[in-house]
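The structure that follows is given in the form of structure tokens.
A single protein chain has been removed from this complex, and every other one stays in its place.
== subunit A ==
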Amino acid sequence: WRVWASPSPGPVPHPLLPAGRARPSHSEPRGRDGRGGEEENEEEKEEGWHQLYPGHIPTSPLQKALLAAGSAVMALYDPYRHDMVAVLGETTGCLALPNLRDKMKNHPEGYHILQERPRIRLSTLDMARLQGLPDGSLGREYVRFLEDNKVSPDTRMPPKFVDDEELAYVIQRYREVHDLMHTLLGMPTNMLGEVVVKWFEAVQTGLPMCVLGAAFGPVRLSTRKLQVLATELVPWAIQSGLNASCVLNVYYEQRWEQPVESLREELGIFPPP
């Protein structure tokens, strides 16, 4: 009945995990007394698992599938579970995220962003300076948006289930830029506004989470709003999304002074209805 009488000689590839990627430590249980860490397994036991970035939790394909399904159901059941939407995005983004990353790499400004990895957080933003900017500029309008809707850029979930450190940054950037999307599109953070932004993002990024959000979000809207959505807002969002260049390729932190109108024109977003 002694299941782990002797420690395994080396990392044993877990049958369900992709080889060569981060592996959770459960693939090799340690000796029961917890003492005597074998040298060759010392590195693996570092943080308990192979973390590619802080907050990373390596997962097997089966776990990702279960997470995707579970988070989709939970997000629909309880719309206040923003963490579930985030998890859904991470677990389903395996095709779209590399695509986005490549788009960024091939664009000079996007490449710049990938190199410098700027973060939009209250600690990195100079709120006083942004508030002092003239009306109509990106910085001023962004701060106005945050204040009007009582949101903060710090509430974005850090990525946990993305198994590539650069892609984790890409999805983090996407989340932090989301509020700027609201500003550029002129949409508030109510259900209707969020759905419109999701449509735009779905076309722009191709993330399955955005597509699902765009498709299922309207379920909770009233018929009158649905009408407005279908006739005016969604077509506009789709057209703008298709016409605009990749929104992740804009180094927003260097463009606070730029007027929103001019940035819209530059990107190719049509004026909001």
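Keep in mind that, in the parts below, a contact is a pair of C-beta atoms (placed from the backbone, for glycine too) under 8 Å apart; a residue touches a chain by one contact, two chains touch by 3 or more; residues count from 1.
Here is the rule we go by: contacts and distances are computed from a predicted model.
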| item | value |
| --- | --- |
| Listed names "Signal recognition particle 9 kDa protein", "hydroxymethylglutaryl-CoA lyase", "Glutathione S-transferase" or "COQ5 protein", with the criterion being the UniProt name of the chain not displayed | "COQ5 protein" |
| Contact with the hidden chain (one of A:H50, A:R81 or A:K225) | A:R81 |
| Contacts of subunit A with the absent chain, listed as residue ranges | 1-3, 16, 24-26, 29-30, 32-35, 37, 42, 45-48, 57, 60, 62-63, 66-67, 70-71, 73-74, 81, 83-84, 87, 160 |
